[in-house]
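A protein chain is absent from this complex, but the other protein chains hold their places.
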Amino acid sequence: MDFYLGLIQIIGVHTLLGLSAYCVLLTGQVSLAQAGFFAIGAYVAGMLTVLAQWPLIPALAVSAVVAGAVACAVGFPALRVKGLMLVVATVAFGEAVRLFFFNFTYQIQAGTLHLGPHGAEGFRQIRYFPEHGWSTLDVVLFIWIVVALVMAGLWWLDHSRVGAVLRAVGEDELAAQSVGINITAVKVSAMTVGGFIAGIGGGIFAHYTTHIEHAQFGVVLATFAIAYPILGGLSNVFGTLLAAVFIQGFLIEGLRFMGDWRNLLFGGLIVLAMNVRPRGLLDAGTTRALKRLFAAGKERSGA
Amino acid sequence: MVDLVQNTIDGLMIGSSYGLLALGFTLIFGVMRRLNLSYGPSVMIGGYLGTVVYLQFGAGPLTVAAAVVVGAAVAGIYVERLCFAPMKAGAAIASMVSSFAIWMQLEQAAILVLPRHTYAFPPLATGAPIELGPFAIRVDHLVMLGSALGLAAAVQLVLYRTRFGLALRAIIGNPVAAHLVGVDVRMVMPLAFAGASAIGGVAGFLVLAVDQQITPMFGMWATLKGLIAMMIGGLGSVPGAVLGGLLLGVIEAQSQWYFGPQIRDLVAYFVLFAFLAIRPRGLVGSMSEASTQKA
Partner (left out) sequence: MFEVSDIVAAYGKIEALKGVSLKVESGRITCLLGPNGAGKTTLMMTIAGILQPRRGSIRLEGAELAGLSPARIVSRGVALVPENRLVFPEMSVRENLLAGAYQRRDRAGIDSDIERMYARFPRLKERRDQMAGTLSGGEQQMLAVARALMSRPRLLLMDEPSLGLAPLIVAEIFDIIAELNRDGTTIFLVEQNAHMALKVAHQFFLMEQGRITFSGTPGQLAEDEVIQRAYLGTRRAVG
């Protein structure tokens, strides 16, 4: 049972990570910096609850704000470049963050224990959940409430004027500019919101794993972050959720019985999915078909 | 002062292999306009093939080098067939995500073949360093520099003096126009991929032989070094790739000496940032900025 609860936690946190890349991708930017924002969220939230003894929710709020602020600051210079240049710039940023935490030590003595980040060894003993009597089930519920809130927020954004603006920039910058959209503001805002969400995700991640270290936040995690929305499709937020379930639940955990051979199949299946559905699992066509299906059901039940 | 010069010498030597990695990368990016995250891992697969040949048969450096190059080229074609050839136009990010998935696959394949974390790799050349006044040059470094510059010059000749080179430059310049003048793009693409990965394979062999060990992490390392050197040097030219590699090598050697190994990588990223912000075309980038936007 605990295994499945653990898996559901992982899927929840990775969904947040994927959603943070989703809103950046909507504006047509491929960012590999999300793992860096995620790392910042993880370290900030962990330090607040462990070192400053803050309660969890304010700590998460602060980690989100800090990661969002860093994303905003990164957004401005990064936006001067596009395409491959942006990918490389954000890889460099993500790696720089990782290297920063690799060298970052800030510890206090608490009884016999040394608490706080300790360079290459990482940040151990983030024991907020057990110390405050949260059961695994509580943690799972908490994570998914946050996921639901973030998804609802993004869904609402997506269906408001803001979503139309974001997509307009993603589809054709020149056209968007010509109708008076401020491209820089839109892109930096998307980056900031993405950083904010990644910060929350990272903060939660630090608390359920209880031990974080720089190596967890490398290029691999950053690529996972964009793989979710790309594989899921950019037509709505549910694609990202679906892809996180597919990758973490099916490809990684579901195929664990295959042992060492798992990653071979993992690679093959992702490639297959991207070949068959280059616009994602839930592309616009599928979404329309599903909507028609539900609409038809409603009409019938209404009649 | 002596240190400064000695570091520069060491940096140039190591940097020559970064330049080769960047050269393979820039060729792939030029013909595909897509980012191949599996570039380094393809080179790593070549490295593992070389290690197997070395461990099983006690092969000499030249045989091992041939195995690395062949392995990298075959892995390159595998990546091209799976992640790039079948992808529709406009699905550049799908290619990138696929190449990430294949990266995980290749890493796993390496671990399946040789499960320990590190393996020994045969040395490139042994012998006492050559003394030049207060400075010393390692023999294997010298071999590395010579091979790297020689290969880069050969690539430049192929690009500008052969029919295949003309085809490659046509595709880099404009893929549709390349079709229209009669370049068989579907034939040239996998060959370009294999060739670029083979160049990466030579770089991989040189680095591994100087380090005398290999780990599965080598794939990511090669991708990152190649990417940084390519961006510093500027896309789309042989001299740019080589200069970018040499500069990266010197920067790393100096910052390692003065600030230590951890700060070294941070400095490299900082320099990359500076280039992207101030001079996004790199040192001698010839490819127009617009052509890089689609990645």
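Going by the order they are written in, the chains are A and B; count residues from 1 in each one.
What we mean here is this: a residue touches a chain if its C-beta (ideal position, glycine included) is under 8 Å from a C-beta of that chain, and two chains touch if they have at least 3 such contacts.
Note that this is a predicted model, so its numbers are computed, not measured.
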Chains shown that the absent chain touches, full complex: B
Omitted-chain contact residue, chosen from B:166, B:263 or B:277: B:166
Selected residue (touches chain absent from view) among B:4, B:181, B:217 or B:274: B:181
Sites on chain B contacted by the missing partner chain, in the whole complex: 163, 166-167, 169-170, 172-174, 176-186, 236, 286-288
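One rule holds for everything that comes next: only the chains that are shown with their structure count from here on.
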Interchain centroid distance [CA atoms averaged], chain A/chain B, Å: 31
Touching residues on chain A, where the partner in the complex is chain B: 30, 77, 80-85, 87-89, 91-93, 95-96, 99-100, 102-103, 218-220, 223, 226-227, 230-231, 260-264, 266-271, 274-275, 278-279
Chain B - residues contacting chain A, complex: 29, 35, 37, 82-83, 86-88, 90-91, 93-98, 100-109, 111-112, 220, 224, 227-228, 231, 235, 262-263, 265-266, 269-270, 272-273, 276-277, 280, 292-295
